[in-house]
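Showing subunit A:
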Amino acid sequence: MKIFTTMLATAALVASPLLADDAEWETWGLTDDAITIGVMGPFSGNASSYSKALVGMMAYYDKVNDAGGVHGRKLVAVQEDTACDSAKGLAAAKKLISQDEVFMLQGNSCSGVALALRPTIVEAGLPWIVAHAVSDSISDPMAHNIFHGVPTGSANGRAMAAFVLSKPDTENVAIIEHSNDWAHSYSNPARDYLKEHGVSPSQELTMERGQTDATAQILKLRQNKPDFIIAALYEAETAIFLRDLKKYGMGDIPVMGTAGTDLENTLKRTGDFDTVKNYYVIHSYVDNLDGTLMKPWADMIHKYAPDEELSTFSFVSIGSAEALVAALEAVGPDLTRSKLIAALEQVHDFDTGILSDPITWTATDHQGVKSSAVAGFVDGEPTVLKAWGQPY
Partner candidate 1 sequence: MDTPEPLLKIRDLHVGYGKKPILRGATYDVLPGECLTLLGANGSGKSTSLNAVCGFVTPTSGSVLFDGIETAGLPPHKIFGHGIAQVSQARDLFPDLTVEDNLRLGAMRRGGKALAQNLTRIYHRFPRLAERRKQATRTLSGGEQQMVAIGRALMSGPRLLLLDEPSGGLSPQFCEEIARIIDALKEEGVTMLMVEQNLNLAFRAADRFIVLRDGVVVDGGDVRAMAGDHDAIVRNIYL
Partner candidate 2 sequence: MSQTMPTAKQRRLRSLLFWAVPALLLLLPFATNPYTQFIANGMLISALVTLGFTLVIGNLGQLAFANTAFFGIGAYGSAILAAKLGLPWLLTIPLAGALGALGGFLASAAALRGIRSYYLAIITLAFGELMRWGYLHAKPLTGGTDGMPMPPETLFGTSFSSDTLKFYVFLAVTVLLVKATLNLMRSRFGRAVMAVRENEVATASLAIPTSRVILVTFMWSGFVVGCAGALFSRHVGYVFPESFGMLHLIASFAMVLVGGLGSVLGAVLGAVLLTALPEYLRAFPGMEELFFGLIVAAVLVLMPMGLASLLRRLSPIFVERFYREAP
Partner candidate 3 sequence: MTTLLTVEGLSVRFSGLTALDDVSFTLEEGNVRAVIGPNGAGKSTLFNAISGYVTPTSGTVHLKGQELTQLSPHAIAEQGIRRTFQNGGLFPALTVLENVLTGLHAQTEGSFLDILLGRSKALKSEAENIHRARELLKLMSMDHMADTRAGDLSGGQQRIVEIVRTVASDPPVLLLDEPAVGLSPVARDQMMQIIHRLAGEKGVGILLIEHAVELVMAAADRILVMAAGARIAEGTPDEIREDRAVLEAYLGHA
């Protein structure tokens, strides 16, 4: 047994980068003209549409690089696929950290994968900006090197519930959702917020992905007559749900949707304005996707990724990349990992010009985006809203 433990200790010594020379570790993945950044995301698999977020983010890197980089260093993305699978994601992270030896990590879209990665990345100690996944547990409890750069699930969910309650006389709220972690990451914080405000959901329904009919669910709702419905459903199911809602004469009940859907697409899918006129979605951006404030970003993505089709995901990770670049600028040319982490903690009230809420990272709180706006139709025009009846 003694031999075994000795062997183990030796192996650990050889294998662990943590025990290597500290100074060397601080500048791992850094050269005079490049900063390597590991970008993990579901570039394959059934969640690969999320990877659009990372494509948008890397377009921003390219934009920065075209403008000369940061203190003469280009941002070099090293892309790794997680396929939204925890084992594959772990392999990707370990590859980036120990084989590609990147300076830092940014990205990851699937919360499950991010949760599985957390211990490994905490142990490795390099900075990681979570640029898309929303689960709160990724950055709470706080880890010194993990920064959340998008509104978390609770921020979104609470924003949804807050919007619902901002409508006068809302008492009877129903929830319909998919039974997966994506949906729960919205619905659970929304439930919490509702409860905090003395409202408990009157009805909880599930609708699974791939269902083409919501009759059973709608009929249950019809008996209950809710004031507001929170729907944590993907795009297709949202369209089916809204369509069936209207069909059964309940088109006047407002529905609050997630950031996974957007107004224009939902309108396109249902092909009928009446169906979506009472539909509201979490909208983390300052403007409509085709609005003037978003156009420069769309042009940027198209410049660097010409074939890319834009979706609501395309813009979500850019804000955190802006904050990263700001922190890198602040550190100066003498960059180390520790200095970057310190600089990130100095990012306060950082207006990204793209996210509806600013990014603030402090030494005690790494969840940078605290809330989110809502989009809905006002007088037939898609409008970004702060609260019921209050334009952004």
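Please note the rule applied: a contact is a pair of C-beta atoms (placed from the backbone, for glycine too) under 8 Å apart; a residue touches a chain by one contact, two chains touch by 3 or more; residues count from 1.
Per the selection procedure, all candidates are chains of the complex that A comes from, given by their letters.
Note that the structure is a prediction, hence the values are computed from the model and not measured.
Enquirer: Among 1, 2 or 3, which touches subunit A when you look at the whole complex?
Expert: Spelled out: of the options 1, 2 or 3, subunit A touches 2.
Enquirer: Which positions of subunit A touch candidate 2 when the two form their complex?
Expert: It comes out as residues 1, 4-5, 7-12, 14-17, 43-46, 48, 80-81, 83-87, 90-92, 94-95, 97-99, 112, 115-116, 119-120, 123, 135, 137, 179-184.
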